[in-house]
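As you look at this complex, bear in mind that one protein chain is not there, while each of the others sits in place.
And then chain A:
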Amino acid sequence: MPPTTPPNGLPDAPAPFESWGRYPTYQAKVLPVHWQNDFPKVAAGIHDGALPVGMGRSYGDSCLLKDGNLLVTTSMNRLLSFDTTTGLLTAEAGITLGQILDFAVPLGFFLPVSPGTKYVTLGGAIANDIHGKNHHVAGTFGCHVTQFELVRSDGSRRLCSPTENPDFYAATIGGLGLTGFISWATLRLRPIVSRMIDYEGIQFHGIDEFLDITRQSQHVEYTVSWVDCASTGKNFCRGVFMLGDHSKVPAELKPSPEPKLIFPFDAPGFALNHTTVSLFNTVFFHKQIKARVKALQDYEPFFYPLDKVLRWNRLYGKRGLLQFQYAIPWENAREGTVAILGEVAKSGLASFLAVLKAFGDVPSPGLMSFPQPGITLALDFPIKPDVTFPLFERLADMTRDFGGRLYPAKDAAMTASQFQTFYPQWEQLARFRDPLITSSFWERVTGDKLAL
(Lines give C-alpha, C1' and ligand atoms only; values in the text may rest on other atoms or scores of the structure.)
Protein backbone atom coordinates (compact mmCIF):
# COMPACT_ATOMS: atom_id res chain seq x y z
CA MET A 1 0.00 0.00 0.00
CA PRO A 2 2.23 2.77 -1.24
CA PRO A 3 1.34 6.36 -0.38
CA THR A 4 -0.46 8.71 -2.71
CA THR A 5 2.71 10.33 -3.91
CA PRO A 6 5.55 8.26 -5.27
CA PRO A 7 8.78 8.15 -3.28
CA ASN A 8 10.63 11.42 -3.67
CA GLY A 9 13.85 9.55 -4.33
CA LEU A 10 14.33 8.90 -8.04
CA PRO A 11 15.07 5.40 -9.23
CA ASP A 12 18.81 5.03 -8.81
CA ALA A 13 19.15 1.94 -10.86
CA PRO A 14 19.27 2.45 -14.61
CA ALA A 15 16.38 0.76 -16.39
CA PRO A 16 16.23 -0.55 -19.95
CA PHE A 17 14.74 2.07 -22.20
CA GLU A 18 13.23 1.26 -25.57
CA SER A 19 12.65 3.54 -28.51
CA TRP A 20 9.67 2.86 -30.75
CA GLY A 21 11.64 0.54 -33.01
CA ARG A 22 12.65 -1.48 -29.92
CA TYR A 23 16.19 -1.52 -31.26
CA PRO A 24 18.57 -0.77 -29.74
CA THR A 25 17.61 -1.04 -26.05
CA TYR A 26 19.92 0.76 -23.68
CA GLN A 27 20.08 1.18 -19.93
CA ALA A 28 19.51 4.72 -18.78
CA LYS A 29 18.44 6.61 -15.70
CA VAL A 30 15.18 8.45 -15.94
CA LEU A 31 14.98 11.99 -14.56
CA PRO A 32 11.41 13.23 -14.94
CA VAL A 33 11.02 16.96 -15.50
CA HIS A 34 7.70 18.22 -14.16
CA TRP A 35 8.08 22.00 -14.31
CA GLN A 36 9.59 24.60 -16.62
CA ASN A 37 12.20 25.56 -14.03
CA ASP A 38 13.25 22.00 -13.14
CA PHE A 39 15.98 21.98 -15.77
CA PRO A 40 18.91 22.29 -15.20
CA LYS A 41 18.34 21.73 -11.44
CA VAL A 42 17.20 18.16 -12.03
CA ALA A 43 20.47 17.41 -13.83
CA ALA A 44 22.73 19.04 -11.25
CA GLY A 45 25.81 16.99 -10.53
CA ILE A 46 25.43 14.47 -13.33
CA HIS A 47 28.47 13.74 -15.42
CA ASP A 48 27.34 11.00 -17.75
CA GLY A 49 25.26 13.17 -20.06
CA ALA A 50 21.58 13.86 -20.41
CA LEU A 51 19.00 13.92 -23.19
CA PRO A 52 15.53 15.49 -23.22
CA VAL A 53 13.00 12.82 -24.21
CA GLY A 54 9.26 12.97 -24.76
CA MET A 55 7.21 9.94 -25.77
CA GLY A 56 10.19 8.00 -27.14
CA ARG A 57 8.49 7.61 -30.53
CA SER A 58 11.67 8.07 -32.52
CA TYR A 59 12.47 4.70 -34.03
CA GLY A 60 16.16 4.40 -33.43
CA ASP A 61 18.68 5.79 -30.96
CA SER A 62 18.12 9.54 -31.34
CA CYS A 63 15.91 9.36 -28.21
CA LEU A 64 18.31 7.11 -26.28
CA LEU A 65 21.42 7.73 -24.24
CA LYS A 66 23.27 4.59 -23.27
CA ASP A 67 24.14 4.63 -19.54
CA GLY A 68 23.15 8.30 -19.36
CA ASN A 69 20.16 10.26 -18.08
CA LEU A 70 16.88 10.76 -19.88
CA LEU A 71 15.03 13.96 -19.02
CA VAL A 72 11.47 12.77 -19.55
CA THR A 73 9.17 15.73 -20.18
CA THR A 74 5.72 14.15 -20.53
CA SER A 75 4.27 15.68 -17.36
CA MET A 76 5.22 19.15 -18.60
CA ASN A 77 1.98 19.29 -20.57
CA ARG A 78 0.34 22.55 -19.52
CA LEU A 79 -1.32 24.97 -21.87
CA LEU A 80 -0.06 28.48 -21.19
CA SER A 81 -2.10 30.64 -23.54
CA PHE A 82 -4.35 30.40 -26.57
CA ASP A 83 -5.50 33.20 -28.84
CA THR A 84 -8.67 32.20 -30.69
CA THR A 85 -8.25 35.00 -33.23
CA THR A 86 -4.72 34.12 -34.35
CA GLY A 87 -4.66 30.41 -33.44
CA LEU A 88 -1.42 30.92 -31.53
CA LEU A 89 -1.10 28.28 -28.81
CA THR A 90 1.64 28.39 -26.19
CA ALA A 91 2.22 25.17 -24.27
CA GLU A 92 4.88 23.36 -22.31
CA ALA A 93 7.09 21.17 -24.46
CA GLY A 94 5.96 17.83 -22.99
CA ILE A 95 2.38 18.13 -24.22
CA THR A 96 1.54 15.62 -26.92
CA LEU A 97 0.02 16.50 -30.26
CA GLY A 98 -2.95 14.36 -29.22
CA GLN A 99 -3.43 16.45 -26.10
CA ILE A 100 -3.25 19.60 -28.23
CA LEU A 101 -5.92 18.17 -30.56
CA ASP A 102 -8.13 17.17 -27.61
CA PHE A 103 -8.09 20.81 -26.56
CA ALA A 104 -8.09 22.53 -29.93
CA VAL A 105 -10.47 20.50 -32.14
CA PRO A 106 -13.62 21.27 -30.08
CA LEU A 107 -12.67 24.95 -30.42
CA GLY A 108 -12.31 24.65 -34.20
CA PHE A 109 -8.53 24.44 -34.55
CA PHE A 110 -6.14 21.82 -35.89
CA LEU A 111 -2.40 21.16 -35.99
CA PRO A 112 -0.64 22.99 -38.83
CA VAL A 113 1.40 19.84 -39.56
CA SER A 114 0.68 16.36 -38.27
CA PRO A 115 2.82 13.23 -38.44
CA GLY A 116 1.41 9.67 -38.60
CA THR A 117 1.00 9.45 -34.83
CA LYS A 118 -0.44 11.88 -32.33
CA TYR A 119 1.66 10.36 -29.54
CA VAL A 120 4.62 12.70 -29.93
CA THR A 121 5.39 15.73 -27.82
CA LEU A 122 5.58 19.34 -28.94
CA GLY A 123 9.27 19.41 -27.99
CA GLY A 124 9.94 16.20 -29.92
CA ALA A 125 8.09 17.53 -32.96
CA ILE A 126 10.39 20.59 -32.95
CA ALA A 127 13.57 18.64 -32.22
CA ASN A 128 12.92 16.33 -35.18
CA ASP A 129 11.27 19.01 -37.33
CA ILE A 130 8.62 16.49 -38.27
CA HIS A 131 6.62 16.60 -41.47
CA GLY A 132 3.19 15.46 -42.53
CA LYS A 133 0.99 14.72 -45.48
CA ASN A 134 0.79 18.47 -46.23
CA HIS A 135 4.52 19.06 -46.59
CA HIS A 136 4.06 20.15 -50.21
CA VAL A 137 1.92 23.11 -49.09
CA ALA A 138 2.77 23.68 -45.40
CA GLY A 139 6.43 22.70 -45.05
CA THR A 140 7.66 21.18 -41.82
CA PHE A 141 6.39 21.54 -38.26
CA GLY A 142 9.12 24.08 -37.54
CA CYS A 143 7.61 26.45 -40.13
CA HIS A 144 4.70 26.99 -37.72
CA VAL A 145 6.63 27.38 -34.47
CA THR A 146 6.81 31.10 -33.87
CA GLN A 147 8.92 31.02 -30.71
CA PHE A 148 10.13 28.81 -27.89
CA GLU A 149 12.25 28.98 -24.77
CA LEU A 150 15.55 27.11 -24.79
CA VAL A 151 17.13 26.36 -21.41
CA ARG A 152 20.80 25.43 -21.32
CA SER A 153 22.56 23.38 -18.69
CA ASP A 154 24.38 26.53 -17.51
CA GLY A 155 20.96 27.82 -16.42
CA SER A 156 20.66 30.42 -19.18
CA ARG A 157 17.23 30.77 -20.77
CA ARG A 158 16.79 32.05 -24.32
CA LEU A 159 13.67 33.12 -26.13
CA CYS A 160 14.18 31.82 -29.66
CA SER A 161 12.28 33.01 -32.73
CA PRO A 162 13.12 33.97 -36.31
CA THR A 163 14.13 37.38 -34.95
CA GLU A 164 15.39 36.64 -31.42
CA ASN A 165 18.37 34.34 -31.10
CA PRO A 166 17.73 33.20 -34.70
CA ASP A 167 20.86 31.03 -34.66
CA PHE A 168 19.59 28.97 -31.73
CA TYR A 169 16.11 28.93 -33.29
CA ALA A 170 17.50 27.41 -36.48
CA ALA A 171 19.80 24.96 -34.71
CA THR A 172 17.05 23.71 -32.38
CA ILE A 173 14.43 23.04 -35.09
CA GLY A 174 15.53 19.60 -36.26
CA GLY A 175 18.38 19.78 -33.74
CA LEU A 176 17.56 16.35 -32.25
CA GLY A 177 17.19 17.77 -28.74
CA LEU A 178 20.91 18.48 -28.55
CA THR A 179 20.91 22.27 -28.29
CA GLY A 180 19.31 22.46 -24.85
CA PHE A 181 16.01 21.89 -23.14
CA ILE A 182 12.87 23.32 -24.77
CA SER A 183 10.61 24.36 -21.89
CA TRP A 184 7.68 25.81 -23.87
CA ALA A 185 6.83 26.72 -27.43
CA THR A 186 4.28 28.72 -29.41
CA LEU A 187 2.62 27.01 -32.35
CA ARG A 188 0.25 28.50 -34.91
CA LEU A 189 -2.85 26.30 -35.23
CA ARG A 190 -5.11 26.38 -38.27
CA PRO A 191 -8.90 26.79 -38.16
CA ILE A 192 -11.28 23.96 -39.07
CA VAL A 193 -15.07 23.77 -39.15
CA SER A 194 -15.41 19.98 -38.99
CA ARG A 195 -13.59 16.89 -37.75
CA MET A 196 -14.12 15.33 -41.13
CA ILE A 197 -11.73 14.93 -44.04
CA ASP A 198 -12.88 14.84 -47.67
CA TYR A 199 -10.99 11.71 -48.59
CA GLU A 200 -10.13 10.27 -51.96
CA GLY A 201 -8.25 7.03 -52.65
CA ILE A 202 -6.80 6.33 -56.09
CA GLN A 203 -5.11 3.10 -57.13
CA PHE A 204 -1.89 3.52 -59.08
CA HIS A 205 0.16 1.00 -61.01
CA GLY A 206 3.79 1.97 -61.07
CA ILE A 207 5.89 4.98 -60.24
CA ASP A 208 4.81 7.04 -63.26
CA GLU A 209 1.16 6.90 -62.29
CA PHE A 210 2.21 7.93 -58.78
CA LEU A 211 4.09 10.92 -60.18
CA ASP A 212 1.16 11.86 -62.44
CA ILE A 213 -1.27 11.91 -59.54
CA THR A 214 1.25 13.85 -57.45
CA ARG A 215 1.43 16.53 -60.13
CA GLN A 216 -2.34 16.70 -60.47
CA SER A 217 -2.97 16.96 -56.73
CA GLN A 218 -0.74 19.87 -55.76
CA HIS A 219 -3.81 21.84 -54.66
CA VAL A 220 -4.94 19.11 -52.24
CA GLU A 221 -3.73 19.76 -48.71
CA TYR A 222 -2.92 16.21 -47.65
CA THR A 223 -1.41 13.62 -49.96
CA VAL A 224 0.34 10.36 -49.16
CA SER A 225 0.63 6.93 -50.73
CA TRP A 226 0.86 3.40 -49.56
CA VAL A 227 3.01 1.30 -51.84
CA ASP A 228 3.14 -2.48 -52.20
CA CYS A 229 6.84 -3.16 -51.95
CA ALA A 230 6.51 -6.95 -51.90
CA SER A 231 5.34 -7.20 -55.51
CA THR A 232 7.48 -7.47 -58.61
CA GLY A 233 6.77 -7.69 -62.34
CA LYS A 234 3.59 -6.04 -63.53
CA ASN A 235 2.53 -5.21 -59.97
CA PHE A 236 5.85 -3.51 -59.15
CA CYS A 237 5.34 -0.21 -57.30
CA ARG A 238 1.57 -0.42 -57.28
CA GLY A 239 -0.21 1.34 -54.49
CA VAL A 240 -2.99 3.52 -53.26
CA PHE A 241 -2.73 7.31 -53.41
CA MET A 242 -4.60 8.93 -50.55
CA LEU A 243 -5.76 12.54 -50.69
CA GLY A 244 -7.61 14.64 -48.19
CA ASP A 245 -8.81 18.13 -47.41
CA HIS A 246 -10.47 19.40 -44.26
CA SER A 247 -14.20 19.31 -44.93
CA LYS A 248 -15.65 22.76 -45.48
CA VAL A 249 -19.09 21.69 -44.33
CA PRO A 250 -19.51 22.79 -40.69
CA ALA A 251 -20.12 19.83 -38.39
CA GLU A 252 -20.03 19.05 -34.70
CA LEU A 253 -16.48 19.37 -33.30
CA LYS A 254 -16.79 16.69 -30.64
CA PRO A 255 -13.76 15.33 -28.77
CA SER A 256 -12.07 12.10 -29.85
CA PRO A 257 -12.85 8.81 -28.12
CA GLU A 258 -10.10 7.05 -26.18
CA PRO A 259 -8.19 4.32 -28.03
CA LYS A 260 -9.23 0.90 -26.81
CA LEU A 261 -7.06 -1.72 -28.50
CA ILE A 262 -3.63 -2.56 -27.16
CA PHE A 263 -1.53 -5.04 -29.11
CA PRO A 264 -1.34 -7.61 -26.34
CA PHE A 265 1.94 -9.48 -26.79
CA ASP A 266 5.20 -9.66 -28.69
CA ALA A 267 4.41 -11.40 -31.96
CA PRO A 268 6.67 -14.33 -32.84
CA GLY A 269 9.51 -13.49 -35.17
CA PHE A 270 7.95 -15.24 -38.16
CA ALA A 271 4.70 -13.27 -38.03
CA LEU A 272 5.87 -10.70 -40.54
CA ASN A 273 7.52 -12.53 -43.37
CA HIS A 274 7.43 -12.09 -47.12
CA THR A 275 4.38 -14.31 -47.50
CA THR A 276 2.23 -12.67 -44.85
CA VAL A 277 3.16 -9.18 -46.00
CA SER A 278 2.47 -10.05 -49.66
CA LEU A 279 -0.87 -11.45 -48.64
CA PHE A 280 -1.67 -8.37 -46.60
CA ASN A 281 -0.58 -6.07 -49.40
CA THR A 282 -2.72 -7.83 -51.98
CA VAL A 283 -5.72 -7.65 -49.68
CA PHE A 284 -5.01 -3.99 -48.89
CA PHE A 285 -4.60 -3.07 -52.55
CA HIS A 286 -7.85 -4.76 -53.52
CA LYS A 287 -9.74 -3.64 -50.43
CA GLN A 288 -10.36 -0.59 -52.51
CA ILE A 289 -12.40 -2.33 -55.17
CA LYS A 290 -12.78 0.61 -57.47
CA ALA A 291 -9.81 2.46 -58.95
CA ARG A 292 -11.09 5.64 -57.30
CA VAL A 293 -13.15 6.10 -54.13
CA LYS A 294 -14.37 9.19 -52.36
CA ALA A 295 -15.53 9.35 -48.77
CA LEU A 296 -15.99 11.59 -45.78
CA GLN A 297 -13.63 10.32 -43.08
CA ASP A 298 -12.94 11.37 -39.49
CA TYR A 299 -9.50 12.92 -39.06
CA GLU A 300 -8.40 10.23 -36.56
CA PRO A 301 -8.29 7.25 -38.98
CA PHE A 302 -7.09 9.54 -41.78
CA PHE A 303 -4.05 10.84 -39.89
CA TYR A 304 -3.47 8.20 -37.23
CA PRO A 305 -4.59 4.80 -38.56
CA LEU A 306 -2.06 3.00 -36.36
CA ASP A 307 -2.75 4.92 -33.14
CA LYS A 308 -5.94 2.89 -32.85
CA VAL A 309 -3.76 -0.01 -31.74
CA LEU A 310 -1.53 1.11 -28.87
CA ARG A 311 1.87 -0.59 -28.86
CA TRP A 312 1.52 -1.86 -32.44
CA ASN A 313 5.30 -2.09 -32.54
CA ARG A 314 4.94 -5.44 -30.71
CA LEU A 315 3.76 -6.84 -34.03
CA TYR A 316 7.42 -6.97 -34.99
CA GLY A 317 8.32 -9.20 -32.06
CA LYS A 318 10.92 -8.70 -29.38
CA ARG A 319 13.74 -8.03 -31.82
CA GLY A 320 12.00 -4.93 -33.04
CA LEU A 321 12.03 -3.16 -36.35
CA LEU A 322 14.28 -0.98 -38.38
CA GLN A 323 12.91 2.02 -40.22
CA PHE A 324 14.37 3.30 -43.38
CA GLN A 325 13.24 6.68 -44.66
CA TYR A 326 14.93 8.63 -47.40
CA ALA A 327 14.37 11.93 -49.14
CA ILE A 328 15.81 11.98 -52.68
CA PRO A 329 15.79 15.25 -54.66
CA TRP A 330 13.66 15.51 -57.80
CA GLU A 331 16.46 15.05 -60.32
CA ASN A 332 17.02 11.47 -59.09
CA ALA A 333 13.72 10.86 -57.34
CA ARG A 334 12.13 8.56 -59.90
CA GLU A 335 15.25 6.58 -60.67
CA GLY A 336 16.22 6.31 -57.01
CA THR A 337 12.80 5.16 -55.90
CA VAL A 338 12.58 2.50 -58.59
CA ALA A 339 16.10 1.26 -57.79
CA ILE A 340 15.52 1.15 -54.02
CA LEU A 341 12.11 -0.50 -54.28
CA GLY A 342 13.70 -2.99 -56.70
CA GLU A 343 16.48 -3.73 -54.23
CA VAL A 344 13.91 -4.25 -51.46
CA ALA A 345 11.80 -6.59 -53.61
CA LYS A 346 14.92 -8.53 -54.56
CA SER A 347 16.03 -8.91 -50.94
CA GLY A 348 13.04 -11.01 -50.00
CA LEU A 349 12.48 -8.80 -46.96
CA ALA A 350 9.06 -7.28 -47.13
CA SER A 351 8.14 -3.98 -45.54
CA PHE A 352 4.73 -4.06 -43.95
CA LEU A 353 4.32 -0.31 -44.02
CA ALA A 354 5.66 1.44 -47.06
CA VAL A 355 4.79 5.08 -47.37
CA LEU A 356 5.59 7.18 -50.42
CA LYS A 357 5.15 10.95 -50.64
CA ALA A 358 6.40 13.93 -52.58
CA PHE A 359 7.98 16.67 -50.50
CA GLY A 360 7.36 20.26 -51.54
CA ASP A 361 9.74 23.19 -51.69
CA VAL A 362 8.64 25.19 -48.64
CA PRO A 363 11.95 25.78 -46.85
CA SER A 364 12.27 24.80 -43.20
CA PRO A 365 13.73 27.29 -40.74
CA GLY A 366 15.73 24.38 -39.27
CA LEU A 367 19.42 23.86 -39.84
CA MET A 368 19.24 20.06 -39.83
CA SER A 369 15.80 19.52 -41.31
CA PHE A 370 15.31 16.22 -43.12
CA PRO A 371 12.74 17.07 -45.83
CA GLN A 372 13.91 18.45 -49.15
CA PRO A 373 12.01 18.78 -52.45
CA GLY A 374 11.66 15.35 -54.03
CA ILE A 375 10.37 11.95 -52.99
CA THR A 376 10.39 10.39 -49.56
CA LEU A 377 9.85 6.70 -48.90
CA ALA A 378 9.50 5.13 -45.46
CA LEU A 379 9.92 1.40 -44.95
CA ASP A 380 9.69 -0.81 -41.85
CA PHE A 381 11.76 -3.97 -41.64
CA PRO A 382 11.55 -6.58 -38.93
CA ILE A 383 15.05 -7.09 -37.57
CA LYS A 384 16.76 -10.24 -38.83
CA PRO A 385 20.38 -9.52 -37.98
CA ASP A 386 22.00 -11.30 -40.94
CA VAL A 387 19.69 -9.82 -43.54
CA THR A 388 18.28 -6.50 -42.38
CA PHE A 389 21.48 -4.65 -41.59
CA PRO A 390 23.33 -5.46 -44.82
CA LEU A 391 20.21 -4.50 -46.80
CA PHE A 392 19.92 -1.30 -44.82
CA GLU A 393 23.51 -0.40 -45.53
CA ARG A 394 23.06 -1.06 -49.27
CA LEU A 395 19.94 1.11 -49.30
CA ALA A 396 21.69 3.89 -47.40
CA ASP A 397 24.57 3.85 -49.89
CA MET A 398 22.11 3.93 -52.80
CA THR A 399 20.36 6.88 -51.15
CA ARG A 400 23.68 8.69 -50.86
CA ASP A 401 24.53 7.97 -54.49
CA PHE A 402 21.19 9.43 -55.59
CA GLY A 403 21.95 12.60 -53.63
CA GLY A 404 19.37 11.86 -50.94
CA ARG A 405 19.52 11.53 -47.21
CA LEU A 406 18.05 9.52 -44.35
CA TYR A 407 15.85 10.68 -41.49
CA PRO A 408 17.68 10.66 -38.11
CA ALA A 409 14.40 10.28 -36.20
CA LYS A 410 13.81 6.96 -37.95
CA ASP A 411 17.34 5.67 -37.97
CA ALA A 412 19.22 3.06 -35.99
CA ALA A 413 21.75 1.95 -38.54
CA MET A 414 23.34 4.62 -40.73
CA THR A 415 27.10 4.90 -40.45
CA ALA A 416 29.01 7.97 -39.35
CA SER A 417 30.30 8.59 -42.85
CA GLN A 418 26.82 8.23 -44.35
CA PHE A 419 25.40 10.69 -41.81
CA GLN A 420 28.14 13.22 -42.34
CA THR A 421 27.61 13.09 -46.08
CA PHE A 422 23.83 13.50 -45.67
CA TYR A 423 24.15 16.38 -43.20
CA PRO A 424 27.33 18.37 -43.80
CA GLN A 425 25.82 21.04 -41.51
CA TRP A 426 26.29 18.65 -38.56
CA GLU A 427 29.44 20.50 -37.57
CA GLN A 428 27.41 23.68 -37.20
CA LEU A 429 24.92 21.85 -34.98
CA ALA A 430 27.84 20.53 -32.93
CA ARG A 431 28.76 24.12 -32.08
CA PHE A 432 25.26 24.74 -30.69
CA ARG A 433 25.08 21.47 -28.76
CA ASP A 434 24.60 21.90 -25.02
CA PRO A 435 27.74 20.55 -23.30
CA LEU A 436 25.66 18.31 -21.00
CA ILE A 437 23.36 16.97 -23.70
CA THR A 438 24.07 14.16 -26.11
CA SER A 439 22.38 11.06 -27.52
CA SER A 440 23.45 7.59 -28.52
CA PHE A 441 22.61 8.56 -32.10
CA TRP A 442 24.85 11.61 -31.96
CA GLU A 443 27.76 9.67 -30.46
CA ARG A 444 27.33 6.97 -33.08
CA VAL A 445 27.20 9.21 -36.15
CA THR A 446 29.73 11.83 -35.10
CA GLY A 447 32.10 9.97 -32.78
CA ASP A 448 31.60 13.05 -30.61
CA LYS A 449 31.72 11.57 -27.09
CA LEU A 450 30.78 13.67 -24.13
CA ALA A 451 33.84 15.18 -22.44
CA LEU A 452 32.83 16.29 -18.96
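In this text, contacts are C-beta pairs under 8 Å (C-beta built on N, C-alpha and C of every residue); 3 or more make two chains touch, one makes a residue touch a chain; residues count from 1.
In the analysis below, contacts and distances are computed from a predicted model.
Chemist: Just by its UniProt name, which of "PspA-associated domain-containing protein", "Sorbitol-6-phosphate 2-dehydrogenase", "Phytanoyl-CoA dioxygenase family protein" or "Sugar ABC transporter permease" is the chain not shown in this complex?
Modeler: Options "PspA-associated domain-containing protein", "Sorbitol-6-phosphate 2-dehydrogenase", "Phytanoyl-CoA dioxygenase family protein" or "Sugar ABC transporter permease" considered; the missing chain's recorded name is "Sorbitol-6-phosphate 2-dehydrogenase".
Chemist: Which candidate, A:37, A:156, A:216 or A:275, sits in contact with the chain we can't see?
Modeler: Final answer for the missing-chain contact: A:37.
Chemist: I'm checking contacts with the chain that's been left out. Which of A:61, A:92, A:221 or A:411 qualifies?
Modeler: A:92
Chemist: For a quick check of understanding: of A:25, A:75, A:256 or A:420, which residue touches the chain that isn't displayed?
Modeler: Touching the chain that is not displayed is residue A:75.
Chemist: Spell out, residue by residue, where the missing chain touches chain A.
Modeler: Residues 1-8, 10-11, 15, 17, 30, 32-37, 70, 72, 74-75, 78-82, 92, 103 of chain A touch the chain that is not shown.
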